[in-house]
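Left out: one protein chain. Kept in place: all the others.
This part shows chain A:
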Amino acid sequence: MLTLTDLTKTYRSGDKALAEVSLTVPKGQVVGLIGPSGAGKSTLIRCINRLVEPTSGKIILSGTELSGLGTRALRRERRRIGMIFQEYALVERLTVMENVLSGRLGYVSFWQSFTRRFPPADIERAYRLLDRVGLMEHADKRADALSGGQRQRVGIARALSQEPELLLVDEPTASLDPKTSRQIMRLLIEICDERGLPAIVNIHDVPLAQQFMQRIIGLRAGRVVFDGTPEQLTESVLTTIYGAEDWTAMRKDGEADRVAEAEAVARLAMISA
């Protein structure tokens, strides 16, 4: 369980990115974080594992307070938090296997990681995860040889190899096409279900968030302005989050994507039949 209390981040330039954000994510819950660009979504998830140092407030992950930990203790706690990134953020020139194993860096000594002698259990787990995300035969390829969707699967496997207690997901589908986006979201949700893993997912695609998330938090100018179920996300709520816009048109777009996806699936079925 993750609890944030009055989390505030003020950048050195004086910009207040987060203002007294308080929220609780229970075990197994997948939370979508929506809001316009610059609302502080990215800052919020980076404050949780302190890639960005919060100015004040408390972060408590299953009983341990993460704010105020020293470097060494922070590294130990980061192992419990898996992170998935917008542009995959794989180390492009390393192999897929090395990328997945890099999720274990916090657990092994420098020497072990330098000589690539990871413990057998880690290697077995890495293969199991690659199999789970459907990339078993790509293990020895270089990460930059894969397609966008495949790279994001490697990103997911890397985060899971940490055996995390929480997933932070930063715009997982921002650079993917609509169909791949849905596949990736579905995979993420399935994996969180299998493991009872809580997750915070930054997402700017509102229809996608409504389709997949159990709970949605709306952020505007660093403040939580909505916290509820996807059904409660009405037009007037979207207007408070994003400002005035024609939301019906946007939903129709989302509808069109779904229709296109269904058609593509039908066509594939015809070809393979």
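The rule is short, and it goes like this: a residue touches a chain if its C-beta (ideal position, glycine included) is under 8 Å from a C-beta of that chain, and two chains touch if they have at least 3 such contacts; residues count from 1.
Just so we're on the same page, contacts and distances are computed from a predicted model.
J.: Write down which listed name, "histidine kinase", "Phenylpropionate dioxygenase", "Succinate dehydrogenase / fumarate reductase iron-sulfur subunit" or "Phosphonate ABC transporter, permease protein PhnE", is the UniProt protein name of the chain that is not shown.
T.: So, among "histidine kinase", "Phenylpropionate dioxygenase", "Succinate dehydrogenase / fumarate reductase iron-sulfur subunit" or "Phosphonate ABC transporter, permease protein PhnE", the name matching the hidden chain's UniProt entry is "Phosphonate ABC transporter, permease protein PhnE".
J.: Touch as defined at the start, partner being the missing chain; which of A:60, A:94 or A:174 qualifies?
T.: A:94
J.: From the listed residues A:81, A:97, A:135 or A:216, report the one that touches the chain absent from this view.
T.: A:81
J.: If you put the missing chain back, which residues of chain A would it touch?
T.: On the chain A side, contact with the omitted chain comes from 49, 51, 75-79, 81, 83, 85-87, 89-94, 98, 102-107, 110, 113-114, 155, 158, 162, 168.
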